[in-house]
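What follows is a set of notes on a single structure, which appears directly below.
Heads up, one of the protein chains got dropped from this complex, but the rest are sitting where they should.
Now for subunit A:
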Amino acid sequence: MSFEGKYNAKSPAVKRLMREAQELHEATEEYCAYPLEDNLFEWHFTVHGPPSTDFEGGIYHGRILLPPEYPMKPPNIILLTPNGRFEINKKICLSISGHHPETWQPSWSIRTALLALIAFMPTPGNGTIGSLDYSTEERQQLAKRSLKWQCDSCGKIAELLSKDAAKKPITEEEQHMLDTIALKAEEVSSTENSFASNTENITENGLRQRGVQVLAANNQTQEQLEVIVNPQVETMSSSNDLFWTILIASLLSGIILLVLRRLFLV
């Protein structure tokens, strides 16, 4: 890394980011992230779609923007690869959720943000700003296409992740964070820009037009805004996938049963 001359190496934020760059230096099979050559406050990342979800097999690329106050203020994430869960080219940030007023902690890091992103992908978008609720088929199709996706500065993203490096275990603290955090788009006035580029992208992909309408509706109802539901995020480590899938399925069927009973037995 050649930042030494460019930044004040004594500034805690610069020191911290250099350390994080060092820590994330080696790609794992789950994620990789690094600062741009000429800007320590902008990073690019690549994450693997979580297994046993709509995003399985997909590889997604994006930018991380660090505010000058980092780590006192949270990083912003921008996805670049179409994925069907988050709008692309739109800032999403680790933010408070409606149910647990949890805020960014300076002791979290870029790794934390990436883990949160991965964990948050399979959760329902629920019309939250910056969220998309594409169908499983559409997401799987996007996941397949993502392997061919290229970044202007990083090249073919499919080659960025490691094939064999085991993922670092998630600590207790991180698990707690994943249980309580919510990701949502920042309400920026540049909504229209990203809206436009999104429209372009979706039509380009020839996938569908409906997403655009959803988006437009989203923009108009900005006032009503989102209720951020805070699902207990299932961080699926491959060993207990099955357990969670079964648990969720049985819970869901239980709820459906209760609803049906209520509807028909009254």
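Points to keep in mind about this one:
As a working rule, a residue touches a chain if its C-beta (ideal position, glycine included) is under 8 Å from a C-beta of that chain, and two chains touch if they have at least 3 such contacts; residues count from 1.
FYI, contacts and distances are computed from a predicted model.
One subunit of the complex is not drawn; among "ubiquitinyl hydrolase 1", "SWR1-complex protein 4", "RING-box protein 2" or "Ras-related protein Rab-3", its UniProt record names it "ubiquitinyl hydrolase 1".
Among A:Pro71, A:Gly84 or A:Pro122, only A:Pro71 touches the chain left out of the display. Here one chain is not drawn; of A:Gly57, A:Pro106, A:Pro124 or A:Gly254, the residue touching it is A:Pro106. In the full complex, subunit A touches the hidden chain at residues 11-13, 15-16, 19, 23, 69, 71-72, 96, 98, 100-109, 112, 171-174, 176, 180, 187, 189, 191-192, 219-220, 222-228.
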